[in-house]
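A single protein chain has been omitted; all remaining protein chains appear in their positions.
Chain nomenclature is as follows: A, B, C and D, assigned in order of appearance, with residue numbering initiated at 1 for each chain independently.
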Amino acid sequence: MARRKRSARKPAGSSPGTVMYIGRERTQAVQIKRIRYSPDGFEDLTSVGIAECKPPGDGEAVTWFNVEGIHDTKILESLGEAFGIHSLVLEDIGNTGQRPKLEDFDSYIFVTLKMITYDQKKRSLASEHVSLILGDRYVLSLQEDPGDVFEQVRGRIRTGKGRIRRCGADYLLFSLMDAVVDYYFEVLEQLSDDLEDLEQEVVERPTPETLRSVHVLKREMILLRRSVWPVREAVNMLVRDESNLVTDGTRLFFRDLYDHTIQVIDTVETFRDILSGLLDVYLSSISNRMNEIMKVLTIMSSIFIPLTFIVGVYGMNFKYMPELEWELGYSVTWLVMIVIAVGLLAVFRRRGWM
Amino acid sequence: MARRKRSARKPAGSSPGTVMYIGRERTQAVQIKRIRYSPDGFEDLTSVGIAECKPPGDGEAVTWFNVEGIHDTKILESLGEAFGIHSLVLEDIGNTGQRPKLEDFDSYIFVTLKMITYDQKKRSLASEHVSLILGDRYVLSLQEDPGDVFEQVRGRIRTGKGRIRRCGADYLLFSLMDAVVDYYFEVLEQLSDDLEDLEQEVVERPTPETLRSVHVLKREMILLRRSVWPVREAVNMLVRDESNLVTDGTRLFFRDLYDHTIQVIDTVETFRDILSGLLDVYLSSISNRMNEIMKVLTIMSSIFIPLTFIVGVYGMNFKYMPELEWELGYSVTWLVMIVIAVGLLAVFRRRGWM
Amino acid sequence: MARRKRSARKPAGSSPGTVMYIGRERTQAVQIKRIRYSPDGFEDLTSVGIAECKPPGDGEAVTWFNVEGIHDTKILESLGEAFGIHSLVLEDIGNTGQRPKLEDFDSYIFVTLKMITYDQKKRSLASEHVSLILGDRYVLSLQEDPGDVFEQVRGRIRTGKGRIRRCGADYLLFSLMDAVVDYYFEVLEQLSDDLEDLEQEVVERPTPETLRSVHVLKREMILLRRSVWPVREAVNMLVRDESNLVTDGTRLFFRDLYDHTIQVIDTVETFRDILSGLLDVYLSSISNRMNEIMKVLTIMSSIFIPLTFIVGVYGMNFKYMPELEWELGYSVTWLVMIVIAVGLLAVFRRRGWM
Amino acid sequence: MARRKRSARKPAGSSPGTVMYIGRERTQAVQIKRIRYSPDGFEDLTSVGIAECKPPGDGEAVTWFNVEGIHDTKILESLGEAFGIHSLVLEDIGNTGQRPKLEDFDSYIFVTLKMITYDQKKRSLASEHVSLILGDRYVLSLQEDPGDVFEQVRGRIRTGKGRIRRCGADYLLFSLMDAVVDYYFEVLEQLSDDLEDLEQEVVERPTPETLRSVHVLKREMILLRRSVWPVREAVNMLVRDESNLVTDGTRLFFRDLYDHTIQVIDTVETFRDILSGLLDVYLSSISNRMNEIMKVLTIMSSIFIPLTFIVGVYGMNFKYMPELEWELGYSVTWLVMIVIAVGLLAVFRRRGWM
Partner (left out) sequence: MARRKRSARKPAGSSPGTVMYIGRERTQAVQIKRIRYSPDGFEDLTSVGIAECKPPGDGEAVTWFNVEGIHDTKILESLGEAFGIHSLVLEDIGNTGQRPKLEDFDSYIFVTLKMITYDQKKRSLASEHVSLILGDRYVLSLQEDPGDVFEQVRGRIRTGKGRIRRCGADYLLFSLMDAVVDYYFEVLEQLSDDLEDLEQEVVERPTPETLRSVHVLKREMILLRRSVWPVREAVNMLVRDESNLVTDGTRLFFRDLYDHTIQVIDTVETFRDILSGLLDVYLSSISNRMNEIMKVLTIMSSIFIPLTFIVGVYGMNFKYMPELEWELGYSVTWLVMIVIAVGLLAVFRRRGWM
């Protein structure tokens, strides 16, 4: 996440409001999908030309333009002109490093979010920049790549399941944001699995590799948090806002979404707390193991060093060493050494070192 | 707590407002209890059909429907229709992972809480999802399993003790929430016992097992906190709210309940503080023990290594070693060695190592 | 503090508003003192019957009822009836685990506080539950045991010193709360003494016992904080409140009291900060000592182990070892060993280990 | 950063509102640049006299005075007189230690910021004090040295690119502030590179030098944070302020700038979090390495110390040692020693030490 963002910066000092793509280089053609629906039916075009992208006329059905690819600034500019979008908004749409936010421009509402995916093998998060514009009877959604979490929303429009076809464009906006936030739960669940694995690893057989994993997960959590916190604020503005574009009925759904956002944040904070705790446990485990090692060393040394001294004594070559001449000298020496060894062992056992 | 919640997630992208059970699988039949009471008497049915569940008619007594089991979505849907409950609320009722909250829908108030129990043997918390709906002269309560903390409330209704039969449905709502929060104190008391045991263990004979217990208790505390914090906010809304469903007399009781919630949160935070302190003490204890071990090793080595060197000297086989011929050589060597040993012991004692 | 509170819990699920004593068991008779005073004189009865406890009639002097003992629920109930006190308040009066708070019931104001004492020998805090009720021309004070910090207030009433006899019951309430908060300063001073002792101990000769003391003091601080924080809020309500029972003149004094409360909290936080710092210093001291020990071990071992090796070489029994035959062999060996020892010592000195 | 600021302090007690230069000594002549522009054209003078510095007359074009050097108090005073600037503002302009802030004096708005540059070789930040004054159709910018981040703004005025020539002086103020904040991103990117290098270093081959770098970077982060936080507040005042000097159209751009400021702060906090985590990883790495070292010592000692004892036994010179006479004595001794060594190795392997 961090590493990719590095090249994703607008050249310092460039004119504000310049439409510009800032992000990983992409070359594929930009695809625009259009779905038009009413309670009675729907029309689904998987690829429309830029000329056909314009706000629906009076009396027309709710229309959802889904732009897959934001690296073609010409398309962004055409859209900006067709829908009357401020150049600052176009700049935000093209900047994949943009922080989630919501801005209300009376005639339209601009929301930008991060779609998050988790690569469980590499233990790393990836985020995709998603922009949503709610206008009069239309929603314009823009994302970096084809493939998204919106497939189920499309499915519900096609089958007419749920209330989506009966409601306006504001409910479509809600459905899209809800799909993004809902996916956060999936990511959190995968993270939770990894966290539990790590927890077990730390307690049972911590290695330096474990530490690295804790650190990496912790950093990913910091970055996840940055993507999720501002969403809460943005959704809250939709709940409290007096915009004409959002009906009271849909506002209830945004309240529910707000609730989910809080739950996501809560979980992220809980994970951070647990990860911090894991580091403490890790450090303690290492200290414990050091204690084990030192005990072995101390016991071995403390027992054999004095004995080695004793045998050294009788290895001396002095002319006059009476003990050497005694017949029982050797046996008594062994006896003394055994007594010393057993005594020391008893002391260590009493201290609870063995 | 954490582990169970894992499977308790709604499939991402499903239509919002879909009534769905999300939680541990259950198969038992759902039981509905109905208690109807007035100052003069009461009627207590331990099992009523879903058809009999509907808001009381004009002039009827206060009625409490207690639904034991939320895994049967058909029952939830029937209740939703009979009582006019929003589909988003039904979704929250069926989702055991839902965070505590309160929502006021003018014609009814929706509250959801967690009943917490503590398994002192496993040192783990379990939570049960409880939903309460206060309408005009009725309370609808829904919980995951039979068996709850509401038995005393039922007792008070039956015996007519206290003011419960003289008050309205709002007081019943208060009584149920109060019973849940009151039980938190019981859980905290059990946790407090375990905490004191741990405290003593850490100070007196810390083992790696102790560390694990501290970590587990700390994590349980993080999760407990998540269940309790939002309750405060929910109760506060009842205290400040201008809802017609709650009378001023009952509002005083909710103020009292708010107070208790604060006290619970306070205690949880205190426990967390103490647990953090325990970890520091644990780490220090380990360091202290390491010091003890190292001292023994150092004293043993420092005394015997020089002596071993000396006896080694006189074990050499040089032809010309005058000391070896001296008659007092052996005795003087012993003397020197004793002086060295005593001197080193004195040094160590002065340093406070013995 | 923590330990005693354990049995001080109301049975879960009992009817709210039930008057009940929750605390350490007591059996002594409850004593009620009554002081009635006006600018011109005073009447002081050390023991009045429960029948004489009722709000003063019109035109009567300011009256202070001081109830010593809250374990007799019958007396609490009689007082509740005589003074028209809400049953929830009576419940709070009887519950020694109740958190400090203030509640304004229009016709009377209810305040509850903790009197704190510090046992410097055991390094433990004890708290006594105090409840104060301010009504029209009367103050009702209730405490767990005879003996309190109010003696000076009584003295001022008797001698007519200060403004107390010239002011109303609101000033009496202030005087009592002020006496309680003032005593906190005394407790903090004693704690400060202990803290400075500990600080010196940690720096000069830390033992595991020191660590235990730091931990105990830290925990007591957490509990003290819990008793003091809510007082601030309670006093602030008196400063801002528009109650008729408190005159503007007295409000100035409450503003002063608020100030003192802040100062107490400030000091408690400072102590906590210093205690946290002490733990760090303690850990560092232990590490430092470990370093000292290891240096000794390393120096001793590093010097004598190579020398022992050398003397071992010439203790070998090979037939053909030319050095053994040299006349200077022994002396040269000594020379070499001295050079090695001095060289190693020089290295260690240059590294700053000696 | 810290070190330079040391001499940058106004003499304590000097009269407030005294114009005074506080900062690193400088002697070069102060250069004043003037750019005057309108949608149709522009006039660019690289050096104007102090006499020509005055607010533009009625109907005149937008004028930008860029003063390069604030160490000449006479020039500051002349400007103050010509533009009617309060002496307190002049004092703040001349004080390089001044914290970023915004003050609205109705007839003009005063903003002060820090231009930050990062010296990647020395891993240290440098800040330059920049003051901006927005008046009626003019902006006055003052900075410590020639050379700045404003070159692109000048370029846009000269080429007429973007909207700058079509907008008023408020948009010029925005452009200058935007250029400063934009440059923060560049600095953060360089810091991010260093941070990733450090992260790798800590995990792969930590040295005491690494620790020093972490500490230095952490301190620079604290200081960076101090320069950036107050900017947020200042920009927010421009967004919310009702000043006549800022048009609604430009306010949208300030809202965008506010957004960028938040993003900068967010990133700084993230870096701080990661740096704190690095320290923990560093400490753990050291402990891990210690464990490795101790294992080697313990294994070596534990195996050879008992063996050395055994060979010492048969080096003793007792007259009566039967083993010495056995023909297989020597071989059996070797066998026993090999068995012991292999046994100990097996024990260590089973413990996972090898």
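In the analysis below, a contact is a pair of C-beta atoms (placed from the backbone, for glycine too) under 8 Å apart; a residue touches a chain by one contact, two chains touch by 3 or more.
Here the structure is a predicted model, which is why all the values come from computation and not from measurement.
**Student:** For the chain omitted from this view, which of the shown chains does it touch?
**Tutor:** The chain that is not shown touches these displayed chains: C, D.
**Student:** Quick one: which of D:123, D:161 or D:218 touches the chain that's been left out?
**Tutor:** Once the missing chain is taken into account, the touching residue is D:218.
**Student:** For a quick check of understanding: of C:316, C:336 or C:354, which residue touches the chain that isn't displayed?
**Tutor:** Within the whole complex, the residue contacting the unshown chain is C:316.
**Student:** Which residue, D:126, D:300 or D:339, contacts the hidden chain when the whole complex is considered?
**Tutor:** Checking the options D:126, D:300 or D:339, the one contacting the hidden chain is D:300.
**Student:** Which of D:45, D:126 or D:324 sits in contact with the chain that's absent?
**Tutor:** D:324
**Student:** I need the residue numbers on chain D that touch the omitted chain, in ascending order.
**Tutor:** Residues 2-3, 6, 9-10, 12-18, 86, 88, 91-92, 97, 99, 101, 103, 205, 208, 211-212, 215, 218-219, 222-223, 226, 279, 282-283, 286-287, 289-290, 292-294, 296-297, 300-301, 304-305, 307-308, 311-312, 314-317, 321, 323-327, 329-330, 333 of chain D touch the chain absent from view.
**Student:** Identify the residues of chain C touching the omitted chain, counting contacts across the whole complex.
**Tutor:** That gives, for chain C, the contact residues 149, 151-153, 156, 161-164, 174-175, 178-179, 182-183, 185-186, 189, 192-193, 196, 203, 252-253, 255-257, 259, 262-263, 266, 270, 273-274, 277, 280-281, 283-285, 287-288, 290-291, 294-295, 297-298, 301-302, 305-306, 308-309, 312-313, 315-321, 351-353.
We take it that only the chains that are shown with their structure count from here on.
**Student:** Chains in contact with chain B and with chain D: which ones?
**Tutor:** Under the touch definition, chain B and chain D have A as mutual neighbours.
**Student:** If you walk touching chains, what's the least steps from chain A to chain C?
**Tutor:** Counted as steps through touching chains, the separation is 2.
**Student:** Residue numbers at the chain A-chain D interface: does the shared fraction exceed half, giving same, or fall under half, giving different?
**Tutor:** On the two sides of the chain D and chain A interface, the residue numbers are mostly different, under half being shared.
**Student:** Roughly how far is chain A from chain B, centre to centre by C-alpha average, rounded to an integer in Å?
**Tutor:** Spacing between the chain centres: roughly 26 Å.
**Student:** Per the centroid of Cα atoms for each chain, what is the distance between chain C and chain D, given in Å?
**Tutor:** That pair's centroid distance is 42 Å.
**Student:** Enumerate the residues of chain C that touch no fewer than two other chains.
**Tutor:** Expected reply: 315.
**Student:** Indicate which of the five shapes (line, ring, star, complete, other) describes how the chains touch one another.
**Tutor:** line
**Student:** Chain pairs that touch, all of them, please.
**Tutor:** Once each pair is checked, the touching ones are A-B, A-D, B-C.
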